[in-house]
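In this view, the complex is presented without one of its protein chains, the others remaining in place.
== chain A ==
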Amino acid sequence: MYVYSRRRRRKIERSERGRKMGIRFILMVNKQGQTRLAQYYEWLTLEERRALEGEIVRKCLARNDQQCSFVEHRNYKIVYRRYASLFFMVGVDDDENELAILEFIHLLVETMDKHFGNVCELDIMFHLEKAHFMLEEMVMNGCIVETSKANILSPIQLMDKAH
C-alpha cells in the first residue's frame, strides 16, 4: 500500500515535470497507419501508446500537403513530415520551435540516408535497432544533443566494423 502510493505520487510529479520535456516522442508510421518505429521519452503504458498512435495517425493522415506540418493534439504539438510512404512524427511541448523540429526530422532522414544509402522504409524495418541507435545519439532526455552526422554515425560504424 505504501509503495503503491509512493509510485503514484512519483507518477504525478513526473507528469508535472514532463511539461518541459521538449521532445516527447518520435514516431515513424507508414501511410497505412502502421508503426515502423516508436520512441517515447516519457513513460506511457502499452494501451496509452496504442491509443495515442491511433489518434495521431488519424489526425495527420487526414491532412493534405498544403496544410501546416503541425497539428495540435491535447496539450502538445505534433510536427510531422512525409517522405515517400513514411511519416515522421515528433510530439513536442507547446513552446518548442516547430520549424526547427521539422528540420530535425530532415536531419534524421539525412543521417539515415548517409548510413543506409538511399534509405527506405524497409531499411528501417530490417535495421530497427540501428535506427534506434541513431536516435539514441541524437536525442537524450527529450533534448536534441547531437546534430553532427559524423558523431551520430561513428559508434554505429565502429560496431559494424567490429563484426
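Brief remarks follow.
FYI, a contact is a pair of C-beta atoms (placed from the backbone, for glycine too) under 8 Å apart; a residue touches a chain by one contact, two chains touch by 3 or more; residues count from 1.
As a convention for this text, contacts and distances are computed from a predicted model.
Hidden chain, UniProt protein name from the list "UDP-arabinopyranose mutase", "AP-4 complex subunit epsilon", "Pyruvate dehydrogenase E1 component subunit alpha" or "alanine transaminase": "AP-4 complex subunit epsilon". Residues of chain A that touch the chain left out of view are 2, 7, 10, 17, 20, 22, 31-35, 37-39, 43, 46, 49-50, 53, 61, 63-72, 74-75, 81-86, 97-100, 102-104, 106-107, 109-110, 112-114, 116-123, 125-129, 132-133, 136, 140-141, 143-151, 154-155, 158-160, 162-163.
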